[in-house]
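Notes for the one structure printed next.
Removed: one protein chain of the complex. Kept in place: all other protein chains.
Think of it as A, B and C in the order they're written, each chain with its own count starting at 1.
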Amino acid sequence: MNPAMNVGAAPVATPWFFYGLAAAAVISGLLVITRRNAVHSALALIITLLSVAGLYLMLYAPFVAGVQIIVYAGGIMVLFLFVIMLVSIERASKERQFNRIWPVGLVASCALLALFLSAFAKGKALLPDRMMQLPESTNTQQIAAMLYGDAGKMGQYTFTFEIASLLLLVAILGAVIMTKKKI
Amino acid sequence: MVPITTLHYLVVAAALFVLGTIGVLTRRNVVIVLMSIELILNAVNLNLVAFSRMWGNLHGQIFAIFIVVDAAAEAAVGLGILIAFFRNKETINVDEIDLLKW
Amino acid sequence: MTDRTKNDHAKDVPNAAAYVGGTKLDTSHLELETPEHPYLDSNELIINMGPQHPATHGVLRVILKLDGEKVLGTECVIGYLHRGVEKIAENRTYTMFNPYVDRMDYVAAVSNGLGYCQAVEKLLNVEAPPRANYIRVILTELNRIASHQLWLGTHALDIGAMTPLFYTFRDREEILKIFEKYCGARLTTHAFRIGGCLYETYAGFEKEVKSFLKFVAPKIDEYEALLTTNRIWLERTKNVGTISAADAIALGVTGPVLRASGVKWDIRKAIPYANYADFDFEIPTGENGDTYDRYLVRMVEMRQSLRIIEQAVNGIPEGPIMAKVPKVIKPAVGEIYHSIEAPKGELGYFIVSDGSTQPYRLRVRPPSFVNLQALDVMVRGMLVADVVAVIGTLDIVLGEVDR
Partner (left out) sequence: MLNYITSYLGSPVTPGQAGNQLWALIYVLIIFAGVSVVVMAMNWLERKALAHFQIRLGPMRVGPHGLLQPIADALKLMLKEDIIPSEADQFVFWVAPLIGLLAAFTVYTVIPFGPSQAVSDMNIGILFMLGVSSLGVLGIVTAGWASNSHYPLIGALRSSAQMVSYEVAMGLAVVSAILMTSLNATGTGTLSMIGIVQAQQQQGIWFLFKFFPLGFIAFIIFAIAMVAETNRAPFDLAEAESELTAGFHTEYSGLRWSLFMLAEYAAMIAVSAIAVTLWLGGWMRPFPNLLNAPVWEFIFSLFPALTFAALAGFALIGTVRMPSHSFFKIQRIGLGVFALLLAFIALVLLLIAIVGHNSDNSIAARTREGIDYIYWFMLKVSIFMYLFIWYRATWPRYRFDQLMRVGWKVMLPISLGVLIVTAIVGVVVK
């Protein structure tokens, strides 16, 4: 409750936590794209998502972390698992797993990674070597102020927020119509 | 021990992003392709939140939340299409989804 | 042979002649045959309910074809409890076979015995004395209440209400105590003999039966308080497993299941046996033929049974309890069909005698077996949970289905 209490204490932000979470995220990300069985992939993806939620917490973004857990791990992944169970996967897991152009995809992606890394190496000096201390305890309130506005005036992202809700509505309608028996 | 800087997060995000693109480009199973797209979106989110911390404002986090909304919409519609497709063709392989009409 | 068309009750059945009088039944609307490839849906799931399943009341096996949770079709596999009762009958004398019938519908053993004894009596052309008939009616109606109580408890348990089971078992215990005192057995009673009863009532029998009547009437109200107006119970049973009167008659369904569809057919009234004609009681019928109506019909039946028992116990005459039956039962050559209204429906015995001490052929028409046919009609298009509810409401006993 007391904002002064938290800032600076930051007991969890030790490097080890970062390396552990990052390793978990990347390794299970690797499992996501290599598993034969889609349920295993989904479980690995859940681990990735939770690790990324942990990274958000380390970045003083608890609200985003909470949203990540609720929406991603609790919602979207359950949807994924649900669909995997609906479509029989026994046959899919016995078939060829990679498409014919997989070498092209792999090379392109590796090139992309090389591009990223070279950009990081070049631009390292440009990145400010600082991590701002964001006030964790008022994070939610600040996000709310930006989304909905503060004390009578419109928030910066109110309009965007409404558009996002419209997008969700369209997605709901689309999903419902798609899954109807007769299209 | 090196203190954790923004660059660390960027590298992790880049790794996740590339894993996602590999998944999208090489896998045949649509469900796993969709999951790989989630990986890509997560990598982007991680970048945004890391930059948000770097600049000390919350715009990045707001963007991250919007991307989560987008991901939810994408998953719902994508899986809806998948189910409709599976009902008609009994397959969930992307390289067999090559007709615009069936 | 009993000629069904000649009974007075036929006027109660709507258009009874069409159904009963030998006219060819129009079953085209029933769709009893499962089409070859009816469903192109890829989500079809075949699950095997039973023979070891908590809700199939024994060893019934139902193969369910599901679309998600929706039942596309069912197939009953029976015979896991087959003991060849009918074949055994051909190798036992009439007297020796009597205890075997108790093992068919073991929750209504008294009714089974009554049907068999009366069938043989009919074959022998003997009539049980009046006092024996009164005792028979009292015990059979007590047994009907016990059977319905057991049905109610298990049916409620299937639908998820655990508690009524223990209430009904508590009260069923009192009936079983009376049986035990009367003939020494609680479940497979072997209470009656060919020609009457073997045992005279014990001292205080009337008093105990009367006190039981006083005891159980409020208990039935108690069951109703738990269920009749319970919203979830209503939702689970209303419009579930509906069967129309025409379908029910075409499928040969009898008993409370038929009456709940609105057909006023009760053998106690239609073709009175024992001395049911002496008693004043009503036949409850339902309107919609759904699970809830069947529930209500059975609840009213319990109350009507109490009425019958009350009249019987007040009017029980003195006199012999056994007719003159030869020591060795050797009926004349001939055949006989006799049916009674068991708790589950029409229980019929068809006996062919070749003049020897053993039946040439004995065939049982078990109500559970016939009623079970209606399962498929009742659950098509319903959900898995309704299959359980419908199996419960049909009140089948696998001992009787398989024999």
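Note that contacts are C-beta pairs under 8 Å (C-beta built on N, C-alpha and C of every residue); 3 or more make two chains touch, one makes a residue touch a chain.
Small disclaimer: the values here were computed from a predicted structure and weren't measured.
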In the full assembly, spell out which visible chains the left-out chain is touching.
-> A, C
Missing-chain contact, candidates A:Thr34, A:Ser109 or A:Asn139, resolves to A:Asn139
Kindly state which of the options C:Tyr80, C:Tyr106 or C:Tyr167 is in contact with the chain not pictured.
-> C:Tyr167
Pick out which of C:Glu208, C:Glu310, C:Glu346 or C:Asp386 touches the chain that's been left out of the picture.
-> C:Asp386
List the chain A residues touching the unshown chain?
-> 1-2, 5-6, 9, 11, 37, 39-40, 43, 46, 62-63, 65-67, 69-70, 73-75, 77-79, 81-82, 84-86, 136-141, 151
Against the chain that's been left off, what residues of chain C make contact? List them.
-> 45, 47-48, 53-55, 68-69, 156-163, 165-167, 170, 226-227, 230, 232-233, 235-236, 383-388
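By definition in this document, only the chains that are shown with their structure count from here on.
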Chain A and chain C, separation of their C-alpha mean positions in angstrom = 62
Approximately how many whole Å separate the CA-defined centres of chain A and chain B?
-> 8
Chain C: which residues touch two or more other chains?
-> 42
Where chain A touches two or more other chains, by residue | 86-87
Contact footprint of chain A on chain B as seen in their complex = 1-12, 14-29, 31-32, 34-36, 38-39, 42, 45-46, 49-50, 52-56, 58-59, 61-62, 64-66, 68-77, 79-84, 86-87, 91-95
Over in the complex, which chain A residues touch chain B? Could you list them?
-> 13, 15, 18, 22, 25-26, 29-30, 32-33, 35, 38, 41-42, 45, 48-49, 52, 55-56, 58-61, 63-64, 67-68, 71-72, 75-76, 79-80, 83-84, 86-87, 89, 92, 95-102, 104-106, 108-110, 112-113, 116-117, 120, 124, 127-134, 139, 142-143, 146-147, 157, 160, 164, 167-168, 170-172, 174-179, 181, 183
